[in-house]
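Below is one structure, written out as structure tokens; comments come after it.
Missing here is one protein chain; the remaining ones are kept as they sit in the complex.
Chain IDs A, B and C follow the sequence of writing; residue 1 opens each chain.
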Amino acid sequence: MISFGSDYIEGAHPRIMERLMKTNMEQTLGYGMDEYSLKAKELIKKACHNEAVDVHFVVGGTQANLIVIAAALRPFEGVLAATSGHINVHETGAVEATGHKVLTLEAVDGKIKASQVTAYMEHFLNDPTMEHTVKPKMVYISSPTELGSIYKREEIKALREVCDQYDLLLFLDGARLGYGLVCEENDWDLEFISKMTDVFYIGGTKVGALFGEALVIRNEELKKEFRFMIKQRGAMLAKGRLLGLQFMTMFEDGLYLEMGKHGMAMAKKLAEGFKEANVKFFTKPITNQLFVILENEKIEKLREKFIFETWEEVDEKQTAVRFCTSWGTTAENIEAFLEELRGL
Amino acid sequence: MISFGSDYIEGAHPRIMERLMKTNMEQTLGYGMDEYSLKAKELIKKACHNEAVDVHFVVGGTQANLIVIAAALRPFEGVLAATSGHINVHETGAVEATGHKVLTLEAVDGKIKASQVTAYMEHFLNDPTMEHTVKPKMVYISSPTELGSIYKREEIKALREVCDQYDLLLFLDGARLGYGLVCEENDWDLEFISKMTDVFYIGGTKVGALFGEALVIRNEELKKEFRFMIKQRGAMLAKGRLLGLQFMTMFEDGLYLEMGKHGMAMAKKLAEGFKEANVKFFTKPITNQLFVILENEKIEKLREKFIFETWEEVDEKQTAVRFCTSWGTTAENIEAFLEELRGL
Amino acid sequence: MISFGSDYIEGAHPRIMERLMKTNMEQTLGYGMDEYSLKAKELIKKACHNEAVDVHFVVGGTQANLIVIAAALRPFEGVLAATSGHINVHETGAVEATGHKVLTLEAVDGKIKASQVTAYMEHFLNDPTMEHTVKPKMVYISSPTELGSIYKREEIKALREVCDQYDLLLFLDGARLGYGLVCEENDWDLEFISKMTDVFYIGGTKVGALFGEALVIRNEELKKEFRFMIKQRGAMLAKGRLLGLQFMTMFEDGLYLEMGKHGMAMAKKLAEGFKEANVKFFTKPITNQLFVILENEKIEKLREKFIFETWEEVDEKQTAVRFCTSWGTTAENIEAFLEELRGL
Partner (left out) sequence: MISFGSDYIEGAHPRIMERLMKTNMEQTLGYGMDEYSLKAKELIKKACHNEAVDVHFVVGGTQANLIVIAAALRPFEGVLAATSGHINVHETGAVEATGHKVLTLEAVDGKIKASQVTAYMEHFLNDPTMEHTVKPKMVYISSPTELGSIYKREEIKALREVCDQYDLLLFLDGARLGYGLVCEENDWDLEFISKMTDVFYIGGTKVGALFGEALVIRNEELKKEFRFMIKQRGAMLAKGRLLGLQFMTMFEDGLYLEMGKHGMAMAKKLAEGFKEANVKFFTKPITNQLFVILENEKIEKLREKFIFETWEEVDEKQTAVRFCTSWGTTAENIEAFLEELRGL
């Protein structure tokens, strides 16, 4: 079986594995105090052209989200997110388990607009009994989104402005950031995002690391005692060097973006194949997740050899399905799939 | 610098690294649904001679502890632990962050006695306003303990009995279980502990894995929907296979105990060296953590070349310090240290 | 100013105040162990024709809701509620602060249908990665609802069936139950609801008590150690007798329903006045909250002498507003208002 099921189906990029092998028997300090972790943090600051940020590594995305939100909010504060946002749907209530409500905004293409935030805040501020409701304090976005779309420079700037206006924090979940940064539609970089958000993270798990996400914090309040939060939620890896080594490898000579580019090249190849085969897109193909509409019969056939995710029913005969490419996808696998598709 | 600072200072056993390399580009299902994880679970059940348990993998020990406790207790219930217990001292209030109080018992050598649990429960049950106090529902122990001691078979049986009598769950934190299982004083095995506790874990992080702990659950209530808990707390690794592969490797041909034995052989060598050098022990040397009393001057000298942890001040001139050996400690390093020690 | 702002704007029914005065200097046990509390519990069981329930008193509605939900759910479980439900909108995230997500269903007239619960559960159960989502475990409804509507006998039976089918608890928030029980459309009684729900509460605060709600628990699991939950959340009144005395007074000779009837008689009088004045209803008048549409100019005029709540904008010139009657509303006040209304 060939899988386009997700972008975490292989291990890690071979250069990362080699680095782990090579350093395996070295003795280092634990909990991220080792030289590799320190070096990796420096490299990420450099990649952001921003020395004013703090960098921390955690093992996974749900951890990153719940730790940032729990660290940033007072008990009665909530986080605004798209109804389709990962924290609202796919983290088993991890945010609520920290005591905070996810306040939802109906999103188009997985994205929330600055004007939606304004409308929400105006409604909140004009409520004479506002203290009976949850106080919004943060805007959570992801780019790429759950639906493969990305936020453009102007959209992020508009969100930053509305956050400044209403004293909200802006948090970007970059689980798939590597693909977003190099896709054709993109018009911003790490420096931009490190200055526009209060905190964001650079996803490793879905972009070629074995595991790990790099949190980048600009907000001074949020920086304070952040390691206590990481430790309390069980996200401070004893062998923290594993995270340091991986991010050092990804950021010392451009591997991170290189992997993103490979994933996008594969996505493009696959998208073109779909177009040639006259397959309709469910959402516009922008990053490494492609959502297409296939007839149920074809889906059944394809699943004999290929793995991909069901997204949602379109009508009785057709279903929207998701294909993921990644740093690890091979051209051969895509060709094998397209051949099968064309043969149907 | 040579380090005896802890048992998580190197990477992983070479056989584990090889397995990770070899399978690196394979495509598998995520979140622990892959074949390696399933196989590893079977091997652990077999090692326990107990098919009735459920096995789950999580990334680290704090996660293991907080997830088990949050899953097992109702909001007004607490967990009994030694004052020196890891959950009471070294997890930044991770248990309290899930809403539960750690109820402490003064421990001798890091161990709590069945009679202490009885006394606590009798006091609780005879309080006419008991609902003003936290209801004890679980006993948390670790073996080896924070002080390197271990629970003996009869002690664990006594705790099981008192737990049955008072409707308490028994949870064993086995972060260093591999060393405990093979130390000279030990008189029990995985089968025994899997039948005596409601839940325990087999530590990987400190016994030769890159990271990871294997939770083994016997209690039927606790088994229910346990994966929801793991996911909610951010402990369900996307590339769950990494945990599966490591535990498969450690349990398919005895590597886990083999690593424990190496760590204990090194501990013995080091302990004998201390004895020969007339160094006094702060606690009896039993497992891979050795606590000795050294003069402050000597400590200063030794720290020019060796890393080890300060434990506590003994008097103005002497301090108790901790030396850890592990699966990765070399005989050469111990010899180098002992030579230096003898030379002082 | 005459107020129709809510049903908690006066103190308590004079018979309750007399009882409090008369017993004021008596010495009783604290925390609800006094004779009055025990007697009140017996009277409520009798009113329910149901000896199998447990009764507990708490000070207010938010407390009642958060305590029941926190007591009933495991950490990864959530509660289904109408988007307009009190717990979802007007309790400052009290439920989330206990760690649980409110899972929302779009409601018509503030009511959720059994078929909506079925649809939600089928979707949940068919999700192959369900453990990435919150597990629904309870259905929360209120009757009367936030919009003044009530659930009919058949609707509640259907919800009970769907709850049984999917292993869900049914919880009814009866903050305004006294008005619902005696309104014309109602077709059920305390016995029915005490047998259909796992837990519900009889609202005192909005139906003539100074404060206090009586939780009635049928579910055996939920009954266990419930007083621990009440105490932990700060809802166990030291002078618990105050709650006991009030509910005893309301249930010893029919005062509770009598007060409900008075509130409904006043609501009817007011509704008829609106009809005569050709005022349009925003929602059908059923219980003691009347939602009508008034021109903004008229609203401004009326607010010189009367208090009532803005509900929502209808168009540029008209707004939906809410008028509440209660056990304490006087016919004179309604007449004064209607005269003013007619004069506009």
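Operating definition for what follows: a residue touches a chain if its C-beta (ideal position, glycine included) is under 8 Å from a C-beta of that chain, and two chains touch if they have at least 3 such contacts.
Nothing here was measured: the structure is a model prediction, and the numbers come from that model.
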Options A:K39, A:H90 or A:R227, residue touching the unrepresented chain: A:R227
Among A:A12, A:A47 or A:A71, the residue in touch with the chain that has been omitted: A:A71
Contact with the hidden chain (one of C:F171, C:F211, C:F282 or C:F337): C:F211
Missing-partner contacts on subunit C, residue numbers: 1-3, 5-6, 8-12, 14, 17, 20-21, 23-30, 59-63, 65-66, 91-94, 97, 205-206, 210-211, 228, 231-239, 241-242, 307, 328
Missing-partner contacts on subunit B, residue numbers: 75-76, 78, 89-93, 96-102, 129, 131-134
Interface with the undisplayed chain - residues on subunit A: 31, 70-71, 74-76, 98-99, 129, 131-132, 135, 225, 227-232, 236
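The rule is short, and it goes like this: only the chains that are shown with their structure count from here on.
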Core chain by centroid distance, with centroids computed from Cα atoms only: A
Rounded Å distance between subunit A and subunit C, as computed from the means of their C-alpha atoms: 42
Inter-centroid spacing, subunit C versus subunit B (mean Cα positions, whole Å): 50
Length of the line joining the C-alpha centres of subunit A and subunit B, rounded to whole Å: 33
Residues of subunit C whose C-beta touches two or more other chains: 75-76, 98-99, 129, 131-132
